[in-house]
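A single protein chain has been omitted from the complex, and every remaining protein chain is retained in its original position.
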Amino acid sequence: MSTANLEEFRQEIRTWIDENLPSELRVGTRKDLPKKLLSQWNKALISRGLVAPEWDTEYGGGGLDRKQAGIVKEELNAVRAPKLRTFGVAMLGPTLLEFGTEEQKREFLPQIARNEVTWCQGYSEPGAGSDLASLQTRAVREGDEYIVTGQKIWTTGADKADWIFCLVRTEPDAPKHEGISFLLFPMKQEGVKVSPLNLIDGSADFSQVFFDGARAKASHLVGPLNGGWTIAKRLLQHERTQDGGSEGGITGAMKDTIFDLVKREVGLDARGTLQDPTIRERLAQQELEQLGLRLTMRRAGEEMRASQTGRDIASLGKYRWANMVKDEQDIAMMAMGAQGLGWSGDGFGADQLERTRAWLTTRADSIWGGTNEVQLNVIAKRVLKIPE
Amino acid sequence: MSTANLEEFRQEIRTWIDENLPSELRVGTRKDLPKKLLSQWNKALISRGLVAPEWDTEYGGGGLDRKQAGIVKEELNAVRAPKLRTFGVAMLGPTLLEFGTEEQKREFLPQIARNEVTWCQGYSEPGAGSDLASLQTRAVREGDEYIVTGQKIWTTGADKADWIFCLVRTEPDAPKHEGISFLLFPMKQEGVKVSPLNLIDGSADFSQVFFDGARAKASHLVGPLNGGWTIAKRLLQHERTQDGGSEGGITGAMKDTIFDLVKREVGLDARGTLQDPTIRERLAQQELEQLGLRLTMRRAGEEMRASQTGRDIASLGKYRWANMVKDEQDIAMMAMGAQGLGWSGDGFGADQLERTRAWLTTRADSIWGGTNEVQLNVIAKRVLKIPE
Amino acid sequence: MGLILTEDQLILRDMAKSFFDEKSPVERMRELRDSRDAVGFSRDLWKEMGELGWIGILFPESVGGAEMGYGELGVVLGECGRVLAPEPFMSTVLLGGNAILLGGNEPLQKELLPDVCSGNRILTLAFQEKGRFDPYAIETKASRDGDHYTITGRKSFVLDGHVADQIVVAARTAGSSGERDGLSLFIVDAGAPGLTIHRDNLVDGRNGSHLELENVAVDGARVLGTVDAGADVLDAVFDRATVGLCAEMVGSFEEAFERTLEYLKTREQFGVKIGTFQALRHRIANLFAEMEFTRSIVRDAQTAIDEGRNDIAEATSAAKARCSEVAPLIAGEAVQMHGGIGMTDEEEIGLFFKRLKAAELSLGDAIFHRNRFAHLRGY
Partner (left out) sequence: MGLILTEDQLILRDMAKSFFDEKSPVERMRELRDSRDAVGFSRDLWKEMGELGWIGILFPESVGGAEMGYGELGVVLGECGRVLAPEPFMSTVLLGGNAILLGGNEPLQKELLPDVCSGNRILTLAFQEKGRFDPYAIETKASRDGDHYTITGRKSFVLDGHVADQIVVAARTAGSSGERDGLSLFIVDAGAPGLTIHRDNLVDGRNGSHLELENVAVDGARVLGTVDAGADVLDAVFDRATVGLCAEMVGSFEEAFERTLEYLKTREQFGVKIGTFQALRHRIANLFAEMEFTRSIVRDAQTAIDEGRNDIAEATSAAKARCSEVAPLIAGEAVQMHGGIGMTDEEEIGLFFKRLKAAELSLGDAIFHRNRFAHLRGY
């Protein structure tokens, strides 16, 4: 598409957003957005084909090219539209497009693009955290079905999900990376039990999932039998890129930025300087880190487009991003002092209570999606190529 | 000895110091002390038996018990007497007392206690730094002699030393820890060449030493043949304890403390507060670290005397001490700014030039006497007992 | 007093350890939290501690105390810290009790302290009004009215305020917020007209509250210390309470450390124990060093008080600066090294993580105490 046409497309999208996105939703991704408006907006996105803008229209996508899809993203970000990306769109979709059969694509992609079916991800197990490949959940072939037995943990939204994409062991005697398959099956069946996990931040978005004879169609195995590890890794790359690239993460969802918060809690002196020089310095370092991450991710994008050889920095982004968001909440806690120590009670402001929870929530960022330790291992081995 | 007698002894020592230590030397250990006065003081120490106060008098020592020796140390420290400890007194002496034959003790200890013979230490080799036991210098028996061939590095004072205590490989086919012996031989002989090493701080106190058929008497092998590794480790413990325990290290030798320096270079405001809050905070952290190290070493001493079980903290002390003295000089550099960037020229004060060299010198503290990495390995394995 | 426990203190420690292990595993604290217990700690257990003489360690024998020192109290608080016991040492002994001990005349001490020592009276101190600790940032006003004072204002972060029998309230009788001069301390009964107490639940499961005071009348005889010079008492109370808090923190982070160490020795990933990974080994070895240094400095601060040294303020700020720096370091690494399981409420390491953050920020964080330390050290 020519530059002129792209500019026209941008205007088109801008107009469409103006007409369809209510101003109440132009506040970023937040948990307390009005459900009714969200549902309207969701419908609008579906009918414009913007849930999965880059997928072919035959699979329910928007049929846009990469530049157009980029414009959609930019315009939505510019007005702080809430992000409605699901596991289906962000992770399973790209995986099916790359590894799925034509039948699988036709069966699952349109449902995803219409937000009709909710997916969850069956990866981690109690004994297989960082060492994902040591997973033990078994799937045994019986006629044209697989019978699944085992246990998953850290499954986001398992209590609400209709289907799961799940790593299972189909060949117990093979080396651990070579006996894994990638299997899809419904969650609402006998043989699947979900038990929510309470976390330190008081949330229960994650669950443990127990499989006791759960059934999957053999035709819902994605990619080659025992070839699931390659698919699993590819899918994790999508996850990694998302984390590192997202600007602000949990912060984007907060009412005020860390800078607003600190100024309010700590106060400025007559010259407009933060009262506490140590917190001021920590804040400057936080901002410099945000700047470094943002620019580096942008640079990586430019390198890719220019086909310049740069070192792959996805792991690097995830690692630094995790530390950055944790540090941000540490600063917030420092700035709030005792007012940051509330769990409930009207002695604390809603925004203060929210920050305290965020401080706890973000502890997970250096653990999930590959721990910091795993990312550093990857950088040393794959990026810096230091032999082990 | 009773408490009353100890108090009497303390008075005695105090009087003796008053009479023998000129006031010009009461400034701590410094390089620029007047040679003549030092030599007088050295003679006084020798005749009072205080070069090696705890050794038996038959070996030229002071014959004092541990408490008395402690009093001597305290009184000398109290008046900032320069430390004249040599490799002979601090390292070889205790080793010979523990592992030497009666003949070896009689031959070498009195010379050391009279400061007549200077020793150097032949441990590290170019290919054997942290992994000391992989040393390659060979000693082969020929009649009642050993013939030594190989190369040592980081040998302090090798150019001035009369003798060397040296780790040599006497059994090349044994496992690496089991073929090492501990050998003494003279430096002033054909077959020994010394080549000074220039360091980044401009000093050349260390040397490389080359052995090409150097000769040692077989009777000067200390401990069992091929049993030198145990002795080597024991000697390193003496070294470690010294480092961790020494208060201030290189700093003790400087004209002013880091606190004086920073106050002068950065300046105080009207309320007596350092002008730069970041440097102020770094300084407070430095002082807290000094406090933590000092108190922890004292606590370890108390635990030992009370026979309370505590974890062994020699490695811990060495590790933190190294970081602490490096950090101290980093702070000094920060405080001096451009005035800390001199190498020579009258644009810089003598004290500034001295600090800059000290900043360079202290980089070695986390490398020599066991790198930081080695200390952390030791803490994890030996102290915290985490299986490897 | 040295840097190690005396024989008597070792015996006390073993007693306290057995007591808490048996009667107060960490699980008890969780149950109190989850059941939204109306008191938030166990009154029975508190009385038992009273009978054992632990509540009264600091107080004179004449009021039923043991007249010992922070060395001994620190031993008990350290064991509290190991099991996260929420009993009201901070509110009743270290803050409220110390205010009466250091600022109260004999009649007040005789009236109030015996029941404190037996565990039958809960006290607290209401001082804080804004988030970050700032001992003189007090706006609550007390004005003289004949032989009474009338207090009006708001207080936050009043520990155990919802069950306190008496609340020591710091209010301003002169000057303005931020000034050291012009503060006074008043003993206010929980039921005093004009006083409203709102309970707050804290992130560490402990019991906070905030107060509204509207023309609360206090008899002039119930002033602690000298009118307008309440900061003299307050400073001394804060130093002592801080040293007590440090002892508890050491107990908590040593326990978090030991549990993490044990986890490294048992948890397997990639077919090996995770404790074999050198990066983790180095990190925990460094944490160990941090911990040992901090323990020494805290012990020295206890000694400073018990021996009446003239550097109590310095030693206190050194201790809290280090504790508040090391606590988040150890607690953060404890969660990180536990991995995903460390994020669950079920795994107890998270409870240590939260408690240590609350303690880190209470009575001055690392920034506050490093500043104060530097100031006292003349730079």
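Lettered A, B and C in written order, each chain numbered from 1.
Convention: contacts are C-beta pairs under 8 Å (C-beta built on N, C-alpha and C of every residue); 3 or more make two chains touch, one makes a residue touch a chain.
Predicted model only: the values in this text are computed from it and were never measured.
A.B. asks: In the intact complex, which of the presented chains make contact with the chain not displayed?
C.D. replies: A, B, C
A.B. asks: Of B:41, B:87, B:154 or B:211, which residue touches the hidden chain?
C.D. replies: Looking across B:41, B:87, B:154 or B:211, the contact with the absent chain belongs to B:154.
A.B. asks: One chain is left out of this view; which of A:303, A:330 or A:351 touches it in the full complex?
C.D. replies: Reading the full complex, the residue touching the unseen chain is A:303.
A.B. asks: Among the options B:117, B:140 or B:199, which residue touches the chain absent from this view?
C.D. replies: Final answer for the missing-chain contact: B:199.
A.B. asks: Could I get the residues of subunit A that touch the absent chain, sorted low to high?
C.D. replies: Subunit A touches the missing chain through residues 259, 262-263, 268, 272-274, 280-281, 283-285, 287-289, 291-293, 295-296, 298-299, 302-303, 306, 308, 311, 313, 316, 319-320, 373, 375-377, 379-381, 383-384, 386-388.
A.B. asks: Go through subunit B and note every residue touching the omitted chain.
C.D. replies: 124, 126-127, 129-131, 134, 153-154, 197-200, 202, 265-266, 276, 278-279, 330, 333-348, 356, 359-360, 363-364, 366-368, 371-373, 376
A.B. asks: Contacts of subunit C with the missing chain: which residues?
C.D. replies: 277-279, 281-282
The rule is short, and it goes like this: only the chains that are shown with their structure count from here on.
A.B. asks: When you average C-alpha coordinates per chain, which one falls nearest the overall C-alpha average? Tell me, please.
C.D. replies: Per-chain C-alpha centroids compared to the overall one single out C.
A.B. asks: When the centre of a chain is set as the mean of its C-alpha atoms, what distance in Å lies between subunit B and subunit C?
C.D. replies: The answer is 43 Å.
A.B. asks: Rounded to the nearest whole Å, what is the centre-to-centre distance of subunit A and subunit C, using the mean of the C-alpha atoms as each centre?
C.D. replies: Comparing mean C-alpha positions, subunit C is 40 Å from subunit A.
A.B. asks: Give the residues of subunit A that touch two or more other chains, as numbers and ranges in rising order.
C.D. replies: 278
A.B. asks: Residues of subunit C that touch two or more other chains: which are they?
C.D. replies: 367
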